[in-house]
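Only one protein chain is missing; all other protein chains are in place.
We just call them A and B in the order they show up, numbering each chain from 1.
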Amino acid sequence: MDEFLIGVLSNIGLMSLLALSAWLLLVVGEISFGQQAFFALGAYAAGIATALYGWPLPLGLFAGVVVGALAGFAVAIPTMRLTGLAFAIATLAFAELMRLLLQLWVFQREVDGERLGPNAVEGFRGVRWVYDHDLSALGYLGVIWGIVVVVLAALFLCERSRIGLACRAVGADAELAEAQGLPAARLKILVATVAGGLAALGGGLYVHLATYVEPQHFSIMLGVHALAYGLIGGLGTALGPILGVVLDIGLLEALQEIARYRMIVFGGAVAVLLILRPRGLLDEALVRRLTRGKP
Amino acid sequence: MLRVGDVVTAYGQLEALKGVSVAAESGKITCLLGPNGAGKTTLMMTVTGLLKPKRGSIAFEGQELVGLSPSEIVARGVALVPENRLVFPDMSVRENLEAGAYLRRKPAEIAADLDRMFERFPRLKERAGQSAGTLSGGEQQMLAVARALMSRPRLLLMDEPSLGLAPLIVEEIFRIVAELNRDGTSIFLVEQNAHMALKVAHHFYLIEQGRVTFSGSPGQLAEDEVIQRAYLGSKRG
Partner (left out) sequence: MIWLWLMLSSAALGQTRLDAAIECAATARLMVYDCAIALADRQGRPVDGAKFKLGADMPSMPMAHNVRPVEADSTDAPGRYRARLELEMEGEWALRLEFSAPRRDVVVKRLIFDDKGGREGR
């Protein structure tokens, strides 16, 4: 396969994990501008595990997921009572704080005669596990998409479960859900924890593809895009955010001539779409129509 | 069955309930009538654990409810049909009903109850796959009642089910209330429509400005006076 295509598809897979993380919170009715912070945590934690301590990649990714999920849980406890704009601003503030801390954080070790590790604004270089283990770009693409498919399958199962139904109810109207006996706060914390872990998984995979990250990577731009993908693609199914990513990165990339005007096209498309289809392309009603008859 | 004793609930400094004591008897329909802002909704939310009282006790079948979370209260057999916000709009009618059964664990029983609801509310069956937000006001009210019943409550709290509905629909709702009660569900009903409420109630209370001002059976007070006080409040009327 063409190298460029492998790169684009890898990026679509990685971005999908971040978009799914933001989408999960959208499902429970919360808008987060801060999922990039968990992506960053996953990248740094997994990178430190493999590059500085020689852990195998799967274990490094797992460490990243644990760190991301714990952070998601910790942030959810104080913020879960906030709604709407207040929650959005709180998540953004957290993410910006994380980014500022990463800009200051130096944590280096000597590995094979080379100083590696997070080095403040200079970033974190030398996360070479994939190269040292001679995993090809195509092989790593397989790893990324294998994980995306497993995540999607798990989300589909959840969607059909009573937890999934309860999450949608909480997202539609948290107060009403609570009045019906659904533990709205607990469900939101659970989802925020999973979303933190999911973003961190994407971050861990990302740093091993890029071999380096820097705090600048995890700015609000990244968070806003991740959020927008779910809003465009639709809130009705976990395929929604994936569709959003494919539309932005994939389609616009294919049309290289307009790539330069991408931000304008993207912003305009989001605005128009949210007016026409407030719950995205694959919204609940469409998903119901498409899956009608199936259990 | 339900005993509310001297409950005080406040929003910040404002005490919306200033020491309210009411009771709902098992197998009966109890009504709470009162003008706008009297504290009816506040009482419903306090009983269901959505608001924490500053003082007082709420006993359900002898067990104290104050301090329990809403889901623990629903699990004990109290369900609320709330005022105004009725349905989860982007979820289908069927999903709304399933959400009402969240705390129950036996899928077979839930499926059976779902069928029973569709039998009792045939219009919901026709619209089972439709977004609940597209239902008419009356249908949404039916759905809200059916969803509350999906938790198998022994006591059903209803907050102004006739609000904003056409007279014909209001009659249908009250017919359903009477039916549910005949089938064994105890009902605690908040209303402003005194005329309809007095027709079904076994016992009723008047609440005005956060205080209970009358307790008795329909007929103990002239309907004119009840209507007067339920709509306007005695102090202003």
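Note that contacts are C-beta pairs under 8 Å (C-beta built on N, C-alpha and C of every residue); 3 or more make two chains touch, one makes a residue touch a chain.
All values derive from a computational prediction rather than experimental measurement.
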| item | value |
| --- | --- |
| Contact set of the excluded chain (shown chains only) | A |
| Which residue of A:26, A:61, A:167 or A:222 touches the chain not shown here | A:222 |
| Residue of A:83, A:103 or A:211 touching the missing chain in the full complex | A:211 |
| Footprint left on chain A by the chain that the document does not show | 3-4, 7-8, 11, 14-15, 112-114, 121-122, 125, 128, 131, 134, 206, 210-212, 214, 216-217, 219, 221-222, 225, 248-249, 253, 259-260, 262 |
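In the analysis below, only the chains that are shown with their structure count from here on.
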| item | value |
| --- | --- |
| Residue numbers on chain B that touch chain A, as the complex places them | 45, 48, 50, 69-71, 73-75, 79-80, 82, 85-92, 95-96, 98-100, 102-103, 129, 131, 147-148, 151 |
| Chain A - residues contacting chain B, complex | 162, 165-166, 168-169, 172-173, 175-183, 235, 279, 283-285, 288, 292 |
